[in-house]
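As you look at this complex, bear in mind that one protein chain is not there, while each of the others sits in place.
== subunit A ==
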Amino acid sequence: MKKYLTLENGDQFVGTAVGDLSKEIKGELVFTTSMVGYQETLTDPSYTNQIITFTYPLIGNYGISLHANQSPAVAASAVVMQEIATTVFHYQSVMTLDEFLKKSEVPGIAGIDTRQLTKIIRKHGTMKASLTNQPLAQSSFAKSKSVDMVVKSATFTTPQDQHPDHVVLVDFGVKTNIVESLKNFGANVTVVTPEASFDSIAALHPDGILLSNGPGDPEDWADFLPVIRELQSHYPLFGICLGHQLLALANGARTYKMVFGHRGINHPVKNLLTNEVVITSQNHGYAVDIDSVTDTPLEVTAIEINDKTCEGLRYPGRPVFSVQYHPEAAPGPHEATRLFNQFIDLMHTNGGVKHA
């Protein structure tokens, strides 16, 4: 069965339908260069309402396993790839990627020249695209509305055990492995929605606050910025990805939409304080305007080597910091995992106001 991918600029690709065969979808077309971790990528809530193109041609090689999901289901709205594995043999696999997509009612297209598509996105920037069952006239894009970015998050607490540290995580679309990483480093985690007020969070007696990753434009979360301003003066605070952008906005810096973003697990980031360079996992279409940080109380602590974009911030004098990349990996390299450890350490030092 054929499937049609039509881009905002009128370009059209014809391929084979995979996943949910009948569903048609509109979304923001992006690409990721990760060669492993398609399951983690597809279930990452930051990809909500996005059509993901995999630049690596063979996707689905090792099937779908339990415990790799970053959220309960596929978060991306559609998948574009060259070849999808039809049979899998990995001992941990419980189903094929195709079955997983069908189950999640997510459509996909295979058999297209993904390198050509990637170059179009690189040149023209991220753009809207439609995945349809019939060829589509370009005019359909004329009045495409901005998509609804509401995240289905809920307040919950991880099972109480002997952990002394309590992190309240504000969920803008959190990846499972952020919660897992905090737990691995010895914290109890309570997840709250961005509707939470400062008082309701304070009532949970946190030792630290984590602002999670999530999809979409950080400026859509303007209502939450005052809460961040209060939180940062009371608790150790760690922002990841969207959380990093929100920390910047809360302190007066600006964000902007990048041409085609950073999506991959090979991005070099230099820590300006230590000169250390590590390879990081990234997935973001917006970035903090590095020049706008100058007029804020924040300090830039890390940059991407190649395009020199802002990758890290801190609030001098306070136990408050953030990174644009994903220290929880999944998928991707583990070099930055220690940031969770640093966060926990900050809760133990006197920098934060404990149980304010």
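Quick note on the criterion: a residue touches a chain if its C-beta (ideal position, glycine included) is under 8 Å from a C-beta of that chain, and two chains touch if they have at least 3 such contacts; residues count from 1.
The definition used in the following text is that contacts and distances are computed from a predicted model.
For the omitted chain of this complex, the UniProt record lists the protein as "Carbamoyl-phosphate synthase, glutamine-hydrolyzing", which is one of "ABC transporter substrate-binding protein", "Carbamoyl-phosphate synthase, glutamine-hydrolyzing", "Cytochrome c oxidase subunit 1" or "Succinate dehydrogenase".
The chain not shown here is touched by just one of A:T6, A:T55 or A:T296, and that residue is A:T55.
Residue A:H334 is the one among A:K103, A:R229, A:H334 or A:H348 that touches the chain missing from this view. Here the missing chain is touched by one residue of A:G19, A:G37, A:G285 or A:G312, and it is A:G37. In the full complex, subunit A makes contact with the omitted chain through residues 13-14, 31, 33-37, 39-40, 55-58, 61-62, 65, 68, 82-83, 87-92, 112-116, 118-119, 122, 260, 264-266, 268, 270, 275-279, 305-306, 329-335.
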